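What you see is the complex with one protein chain gone and the rest in place.
Naming follows writing order (A and B), and every chain is counted from residue 1.
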Amino acid sequence: MTPMRAMVIDDSRAMRMILKRIVTKLNFEAVEAGDGKEAMDLLADMTEVPELALIDWNMPNMNGLEFVTKVRADPRLREMTLVMVTTESEQSQIVRALAAGAHEYVIKPFTEGAMIEKLALLGLVPTGANS
Amino acid sequence: MTLSQADFTFVANLVRREASIVLAAGKEYLVEARLIPVARAVGAANVNEFLADLQRRPNPQFQRKIIDALTTNETSFFRDREPFTALTEVVLPELIKSRAAQRKLRFWSAASSSGQEAFSLAITLQETLPAGWSYEIMGTDISTAMVERATKAEYSQVEVNRGLAATQLVQYFERAGAHWRVIPALRRNVTFKHMSLTAPFPPMQPFDVIFLRNVLIYFDVATKRQVLQNAARILRPDGLLFLGAAETTIGIDDNYERVAAGRTSAYRTRNAVPSGAARRG
Partner (left out) sequence: MSVEVEVNESDLAEMVEQVWESYLDPEGVSPLIPTYDENQPSEVHSSVSITGSWSGHVVYASSMAAAQRAAAAFLAMEMDEVSEEDISDTLGELANIVGGNVKAMLPSGAQLSLPQVVLAPESSARYPNAQRISGVYGIWEGEPVSISMWHSSSDNKEEEGE
């Protein structure tokens, strides 16, 4: 069985390392991108679409909201589960991201347990999987 | 720095006496970790000094703080998920039929800690009950600090990240400064009270569903039995008791029987008589 793949899209290398560690622990294969543009370019070259993307909001070149909008407009990327991972925590911003097509929303700072619970909520981790 | 045997025994005796909670040997590390913030908050240099002082000069307020620190359960919204799924898919559809005349449900979240379980029940009921129904949820906890916190119904970012779907966060909470507060439409159905599970229960109206999860594990068998017997008296004859995944009534109180509830199980009192006419001798 091929492992599931997760894209980790954040302009902070430190945050990418944290997210990569968590998804790797959950047996995902991680692919990193530093912004939405880089992520779109990577996706264009992939034959198989990753199951999951963890997406920062504020990034240079293409921000997370633009990325979500673009992915949602592309039928080839329909199956991707999109999770915003950001410090943007105004209620209106969360609503905007969900309306644009994000499936879930994790506010930074987040604990590892919280991230795993969110992914379990999306059916991407067996329930009860932890640490 | 580790807790001395004498200090650990002092703390273990205190929480056993005041909260009927048994701290097994080997929990020294946990006790110390939980007491570090307490010691700092009262200005002691470290946990050892804090406990040494307290043994020399008993201080009820500090003892209370120790009990609060050691009895606060780790909690999150929709913890363990299965019991809430069971409510939505199995338990509530049945109750909606059997309570069609009253159109009102009463739930108890026992050992409600900071209130996440009670509000998860409120969200579940809000999303499942047909129009025209009402519900009451009572949360109780041994910690007065926790009762106050739960009543405020404010949660940090870290807390709302755990267990809630993003759609539920935006629908049932509103920003309050650095926090998120449960919206009034839910809050008005939920009340929190101070109550010790190991003391005789105060008079209470019967409940349709009782959540008594992950608290019996702290009690010895005699105390477990006493709590279960008291709970049986305020559980409606066809009502359900939910325990933690690692807890059971079996071998403790045979007045309960285990019943399937979705993919998990719950407990019902035996010889349940329909329509609220419980006979108990």
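Here is the rule we use: a residue touches a chain if its C-beta (ideal position, glycine included) is under 8 Å from a C-beta of that chain, and two chains touch if they have at least 3 such contacts.
The shown structure was predicted, so the numbers you read here are calculated from the model rather than taken from an experiment.
Colleague: What shown chains come into contact with the chain that's not displayed?
Modeller: A, B
Colleague: Looking at B:G26, B:P58, B:P130 or B:G177, which makes contact with the chain not pictured?
Modeller: Missing-chain contact among the listed residues: B:G177.
Colleague: Against the chain that's been left off, what residues of chain B make contact? List them.
Modeller: With respect to the unshown chain, the touching residues of chain B are 33, 36-37, 40, 156-158, 177-178.
Colleague: Just the residue numbers, please: which parts of chain A touch the chain that's not shown?
Modeller: Contact residues on chain A toward the absent chain are 11-15, 17-18, 21, 58, 60, 86-90, 92-93, 108-112.
What we mean here is this: only the chains that are shown with their structure count from here on.
Colleague: Would you mind pulling out the distance in Å between where the CA atoms of chain A average out and where those of chain B do?
Modeller: The computed centroid separation for chain A versus chain B comes out at 34 Å.
Colleague: Which residues of chain A touch chain B in their complex?
Modeller: Per the touch definition, chain A meets chain B at residues 89-91, 94-95, 98, 102, 104-107, 109-111, 113-114, 117-118, 120-121, 127.
Colleague: Inside the complex, what are the residues of chain B that reach chain A?
Modeller: Touch residues, chain B against chain A: 76, 81-82, 157-158, 160-163, 165-167, 169-170, 174-175.
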